[in-house]
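Notes to accompany the following structure.
Note that one protein chain of the assembly has been removed; the remaining protein chains are unaltered in position.
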Amino acid sequence: MTKQYETVIGLEVHIELATKTKIFCGCSTEFGGAPNTHTCPVCTGMPGSLPVLNRQVVEYAMALGLATNCQITQVCKFDRKNYFYPDNPQNYQISQLYLPIARNGYVEIESGAEKKKVRIHEMHMEEDAGKLVHDEWDDTSLVDYNRSGVPLVEIVSEPDMRSADEVIAYLEKLRMIAQYLGVSDCKLQEGSMRADVNLSVREAGTKDFGTRTEMKNLNSFKAIAHAIEGERERQIELLEAGKEVVQETRRWDDNKEHSYAMRSKEDAQDYRYFPEPDLVPIVISDEWIDEIKARQPELRTEKLERYRKEFDIPQYDAEIITESKKMADLFEETTAICGKPKKVANWLMVETFRLMKDNGMEADDLTFSPANLARLIDLVDAGTINSSVAKKVFEKIFSEDVDPEKYVEENGLKMVNDEDALRETIENVIAANPQAVADYKGGKEKALGALMGQTMKAMKGKANPGMVNQMLREMLQS
Amino acid sequence: MANRISDETIEYVGILAKLELSDSEKEAAKADMEKMLDYIDTLNELDTTGIEPMSHVFQVSNVFREDVVTNGDSREEMLANAPQRKDDSFEVPRTIG
Partner (left out) sequence: MEILEFTALELGEKIQRREISVREAAQAALAQAEAAEPAINSYVTLDPEGALAQADEIQRKIDAGELAGPLAGVPVAVKDNMCIKGQLTTCSSKILSNFKPVYTAEAVLNLQKAGAVILGKTNMDEFAMGSTTETSYYGPTKNPHNTAHVPGGSSGGSCAAVAARECFGALGSDTGGSIRQPSSFCGVVGMKPTYGTVSRYGLIAYGSSLDQIGPITKDVSDCAAFLEAITSHDPKDSTSIRREDYRFTEALQDDVKGMRIGIPRDYMGEGLDGEVREAVMRAAKVLEEKGAVVEEFDLGLVKYAIPAYYTIASAEASSNLERFDGVKYGYRAAGYEDLHSMYKKTRSEGFGAEVKRRIMLGSFVLSSGYYDAYYLKALRVKALIKKAFDNAFEKYDMILGPAAPTTAPELGSSLSDPLKMYLGDIYTISVNLAGLPGMSAPVGKDHRGLPIGMQLIGNVFQEKKLLRAAYTYECATEKQFERAAELSGTGAAPAGTDGAGQEDTAKEAHQA
């Protein structure tokens, strides 16, 4: 390969909104659930049923639009996108083509050391499709409409990205914004965030875009990165061989790490969009926009600035903690209860992240309550438990959200400050370890550690280490 | 008049509409469509420059429902009319090879 090529990438990102109900009916959006248990005449396309728009969907979409610097379309409408597929019960999807809710925005990403803007062409509301499960044995597919009608926002970027790294940075940025706004949990595994990649290559330095392909079915950052690499190479190979790239939709197979053209005479891709006659226009007043703006929660940059002013914690900690809304919320809520930001940050930065890593979890998977972590910190500060016991208790809080006071009580984990009991134990340890005692008296300070350990072990870890240390020294003097 | 519908067009529209027409039906459909399109073309006699396309007659807007779950599990009802069901799902010919 003699020529240098540049990759040009635009993304269509689907984000599932965290509403309680579907976009056009009162069915629950809860994930999971036995097939077809969250369905009704509307979301199964029964004859005569009609859609009614969920107000929350519009407000979430507006929030996303505003947070990504878009212009809100103040008279927006829904259109029908017509195509036959069994996961699409009406055989048309209610979406927006002509007047999408938001347009002309951007987000800033960090690309290497530099900051870069990725422009957003438009953002629209639409309904999700149902789920198809394929039966290998009898050559059939099974349709579950639980996801049918779950609200989506599709964010269409301009072709502003040049590498897989930039794509991932853009996706992470969108995810953070959506999570901060509380409009979506953006879990790629559960499909609440999905991306279609439009990619073309061109010789470095040229201005015209090459022919692009669209890749679908990318459900992890890893798959996205691999698909981009694979598609870039495939297109360059074609061009180098003097062939042309065909504009087409390709499906990524994550197992085989390969993409396939989705070509069929029956998929004409002529969607015959027209205005949805069953829904009326949405008119968004300036007041409504202001209201959404006012309700907009603090985003990360603002949060970092506030942490710097309010809390005496290291800048590095603040950055890690604010990477996810969930972690930042945990930090703020726990701090609000116990008033000890430094200690809270410490528990999150060390023990929490360690346990998350051990369990392969993300911040959003955390289930423990701020109140229990705050209580644990107070117990340590009050000298009720020592720090090694505290770590054990925290593991219980992390996994089962136990009340630390109760747990310490029930399991007899309180630090022993009883001088008589300690004295008796230490006397026994001194008597049983003449060699160590002799070593210590002979000037080997290290031997004290061994005696400490023996004492702590005899006290089942619950002794106050400070007291043990002091009493041991005193008793060895005599 | 002007409109001529080709075999390819009828084939294509059949794919969009998921209708399979016999040869005689195709011929009839071509003739019907040509006639109707000629008729529809009379609309071009009207100057509609500057006229906004009217999809809704009334200026009604912002009809919403609140985000409250109102539907329970009515799976059996939804599946009751299924031409073919398997367990708790609708069954269709395999969608992906």
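We call the chains A and B, going by the order they appear; numbering starts again at 1 in every chain.
In this text, a contact is a pair of C-beta atoms (placed from the backbone, for glycine too) under 8 Å apart; a residue touches a chain by one contact, two chains touch by 3 or more.
Note that the structure is predicted; figures quoted are calculated from it, not measured.
Colleague: Which residue among A:117, A:272 or A:457 touches the omitted chain?
Modeller: Missing-chain contact among the listed residues: A:272.
Colleague: Just one of A:90, A:104 or A:469 touches the chain that is missing; which is it?
Modeller: A:90
Colleague: Just checking the interface: what residues of subunit A touch the absent partner chain?
Modeller: Residue positions of subunit A that touch the missing chain: 41, 44-53, 80, 82, 84, 86, 89-92, 143, 266, 270, 272-274, 277-280.
Colleague: Which subunit B residues would touch the chain omitted from the figure, given the whole complex?
Modeller: 9-10, 12-14, 16-21, 25, 29, 32-33, 35-37, 39-46, 48, 51-58, 60, 63, 65, 74, 77-78, 80-84, 90, 92-95
Please note the rule applied: only the chains that are shown with their structure count from here on.
Colleague: Distance-wise, how many Å sit between the C-alpha centres of subunit A and subunit B, to the nearest whole number?
Modeller: Centre separation, subunit A to subunit B: 39 Å.
Colleague: Spell out the part of subunit A that touches subunit B in their complex, as residue ranges.
Modeller: Residues 19-21, 25-28, 34-41, 44, 46, 52-58, 75, 77, 82, 84-86, 132-135, 139-145, 265-266, 268, 270, 272, 275, 277, 279-283.
Colleague: Which bits of subunit B are touching subunit A when the two form their complex?
Modeller: Contacts found on subunit B: 12, 15-16, 18, 55-56, 60-71, 73-75, 78-79, 86-96.
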